[in-house]
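Take this structure, written in structure tokens, and hold onto it; I'll ask about it next.
Yeah, one chain of the complex is gone here, protein chain that is, but the others are all in their spots.
Note that the chains take the letters A and B in the order they are written out, and that residue 1 is the start of every chain.
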Amino acid sequence: MSTRRWLPQPMLSLLLLVVWLLLMNNFGLGHWLLGALLGVLIPLVTQVFWDHPPRIHKPVKLCLFFLRVLGDIVTANLEVAKLILGSPDKLQPAFFEVPMLLEDELALTMLASVISLTPGTVSADLSDDRKTLLVHGLNVVDEAAAVAEIKQRYEAPLLEVFTCSST
Amino acid sequence: MNFWIEALIALFLLLGSLFALIGAIGLYRLPDFFMRLHGPTKATTLGVGGMVIASLIYFGAGDGTLSLHELLIALFLFITAPVSAHMLAKAALQQKLRLSERTRGRPWEQ
């Protein structure tokens, strides 16, 4: 119980430490200590501002997810480059709606960002009840297949990482 | 400096700048706003990514010390580019910009 009290958000603390070390560009002992101090202090001080602090249940899975997204970004860029340099008359742009099961705010933000960064899709709007995401695709042949791919490839791992934060 | 390291740096630099150019070409020639949005959000982030990797190798190989702080720029851009694209798309939806005639599906009205 006491670790939860002193480290309310371990992932945030770790992120702060890494960013501090990168910003200083110096991996000496002093910077490790100062970074760790900041990583403990900042979440404690800002604790009151977080309404629903995100709970990450499977950090390893999250890292694997980020690696996969990084790979997808590269292929997405090659694909979009090909589409842009090709004839614009052949493109089939479309709006389509993706129903979502995610409820956590951070997970929603991550999903929307990942959709924007990966193959030919940009998330355009979130419905008022936070259940559907409006997505614009640059060249969509089959909307149902695109929705299924987003759900299976990106939403399923995120659901697993942030499972049932409300229950 | 070693020839192969220099070649690697040159490769990443060319790759990065070509992606930046492709993003700008997309911004210039695609017919409607939502299609133009695709170029800058994807191509330019990878463009800066390529530059940053080249810079990492250059400063790492130059004096032998590890210098990773350029990664922060790429990390920051990867986080912020989708957010600003989302904001712009929201603004464009609200202004009801003209869509290309071939666009299937219509955005909802809220």
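In the analysis below, a residue touches a chain if its C-beta (ideal position, glycine included) is under 8 Å from a C-beta of that chain, and two chains touch if they have at least 3 such contacts.
Just so it is clear, contacts and distances are computed from a predicted model.
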item: Chain not displayed: protein name in its UniProt record ("Multicomponent K+:H+ antiporter subunit F", "Oxidoreductase", "ABC transporter permease" or "ABC-type multidrug transport system, ATPase component"); value: "Multicomponent K+:H+ antiporter subunit F"
item: Residues of subunit B (touch criterion as defined above) contacting the omitted chain; value: 3, 6-7, 9-10, 13-14, 16-18, 20-21, 23-25, 27-28, 33, 36-37, 39-40, 44-45, 47-48, 51-52, 54-55, 58-59, 62, 67, 69-70, 72-73, 76-77, 80-81, 83-84, 87-88, 90-92, 94-95, 97-98
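What we mean here is this: only the chains that are shown with their structure count from here on.
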item: Rounded Å distance between subunit A and subunit B, as computed from the means of their C-alpha atoms; value: 17
item: Subunit B contact footprint on subunit A (complex, rising order); value: 19, 22-25, 27, 73-74, 76-77, 80-81, 83-85, 88, 91-97, 112-117, 120, 122-125, 127-128, 134, 136, 138, 140, 143
item: Contact set on subunit B toward subunit A in their complex; value: 19, 22, 25-26, 29-32, 34-35, 37-39, 41-43, 45-46, 66-69, 71-72, 78-79, 81-83, 85-86, 89-90, 93, 99-100, 102-108, 110
